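Before anything else, here's the structure in question.
In this view, the complex is presented without one of its protein chains, the others remaining in place.
This part shows chain A:
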Amino acid sequence: MALTKADFAERLFDELGLNKREAKDMVELFFEEIKRSLEHGEQVKLSGFGKFELRDKKSRPGRNPKTGKEIPISARRVVTFRSGQKLKVRVEAYAGTE
């Protein structure tokens, strides 16, 4: 099962003693504030986790994979995530399930 906003709120309730309403709002605002920053062209660097970066892509020719018909892909701005060193090392140590 994937972790959701409700799980984060639960954690804030359990560990910090925020009430349910405060915990839910905090999680909501946390992700909204990151979105708002990125939306204003500001990259977000969370030390101990990683960096949300923005990239401007030029338009390029694309293709509809089903029909093979050529369609231009317009210029756009995209978000990418680069994990920080600490997270990278912790994840590398994960052996997987198979």
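Here is the rule we go by: a residue touches a chain if its C-beta (ideal position, glycine included) is under 8 Å from a C-beta of that chain, and two chains touch if they have at least 3 such contacts; residues count from 1.
Here is the rule we use: contacts and distances are computed from a predicted model.
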Problem set entry | Protein name (UniProt record) of the chain left out of view, among "Integration host factor subunit beta", "Acyl-CoA dehydrogenase", "Transketolase" or "TRAP transporter small permease protein" | "Integration host factor subunit beta"
Seminar exercise, completed: Residue positions on chain A contacting the omitted chain are 2-5, 7-8, 11-12, 15-16, 18, 22, 25-27, 29-31, 33-35, 37-50, 52, 54-56, 75-81, 83, 86-88, 90-94, 96-97
